[in-house]
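In this view, the complex is presented without one of its protein chains, the others remaining in place.
Up next is subunit A:
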Amino acid sequence: MKIFLKSREAILSLAILALLVLIASRFPAFVEPGNLARVFTDTSPLILLALGQTVVILTRCIDLSVAANLALTGMVCAMLNAAYPGVPVAVILVLALAMGAVMGMINGLMVWKLNIPPIVVTLGTMTIYRGIIFVISGGAWVNAHEMSHAFTGFPRAELLGLPVLAWIAIFVTGLFFLGIARTPLGRAFYAVGGNPHAAVYTGIDVGKTQFMAFTLSGMLAGLTGYLWVARYSVAYVDIAGGFELEVVAACVIGGISIAGGAGTILGTLLGALFLGIVKNALPVVDISPFWQLAISGTAIIVAVAFNSRSARSKGRIILKRAEGHA
């Protein structure tokens, strides 16, 4: 219990609770269930991408190309829908997942087979993917009236009071929660990040595990690409510009160590929710949205300072316990 109270997740939960109480003290309407559901839905794309980013960071990599991947997949889906409105949503979903996965695999292959540092690979593919959107679209927008109702309606369709978009975020979070704890691949992510050499000796292929992490991250970015474009009913070159930093911020705030091997899915979820609440609360409490960038920057710095401290004290706790048992 004591350990849980000291954990990142508990502190972050308390911070989110305090934030909500603070907002509610002046604007009670913000914490009404209906509005909280809206905030959650609005944060869903961030949650989805942050989950993918989490496994990438766990394996000591970073994926800066997720926002460009999202935008490119979204544009392809939108253009496909504009040209062939008859294509069912199920096909588009599969296409989005596959396209995103392929882009993730390209990143992963270069990290795995060519041993290029992930930050260089994804910086490069980020500009390339973003550039390809311009090439295929000619810089033109795909607007709401060009999209079919089935296409734009899917993420917004209500199911038991929540839109499909929110359900997808919940479902994927659950999947990651179980997958990372209960599957060999999930454990391999931690092993590779925690100690790559030890991982090799236990029979884990480090490069391949990193490749899998990038594939997962790309797949989720692709899926979110369709959902994003359909939800906002517009696709253009610059959608989700700079979103990759918000995604990394959510992970860092959630306690995912950039050095790899440490962090939890719950932490990522809370980190994303924290950013989502701040973003949605700013206009409500009448602070200019221009403050958002500086606030998330400060949150990243505070969180990373916090991460390094908690990592240090953690080591001490383990030692004390070992001494106690001896």
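Definition applied: a contact is a pair of C-beta atoms (placed from the backbone, for glycine too) under 8 Å apart; a residue touches a chain by one contact, two chains touch by 3 or more; residues count from 1.
Methods note: contacts and distances are computed from a predicted model.
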Record-based protein name (UniProt) of the chain missing from this complex, from "NADH-quinone oxidoreductase subunit K", "Stage V sporulation protein AB", "Formylmethanofuran--tetrahydromethanopterin formyltransferase" or "Autoinducer 2 import system permease protein LsrD": "Autoinducer 2 import system permease protein LsrD"
Sole residue of A:29, A:83, A:120 or A:284 that reaches the chain not shown, by the stated touch rule: A:120
Omitted-chain contact residue, chosen from A:20, A:36, A:93 or A:128: A:128
Options A:103, A:180 or A:249, residue touching the unrepresented chain: A:249
Touching residues on subunit A - with respect to the absent chain: 62, 110, 112-117, 119-121, 123-128, 130-132, 134-135, 139, 192, 196-197, 199-200, 205-207, 237, 245, 248-249, 252, 258-259, 288, 290-301, 304-305, 308
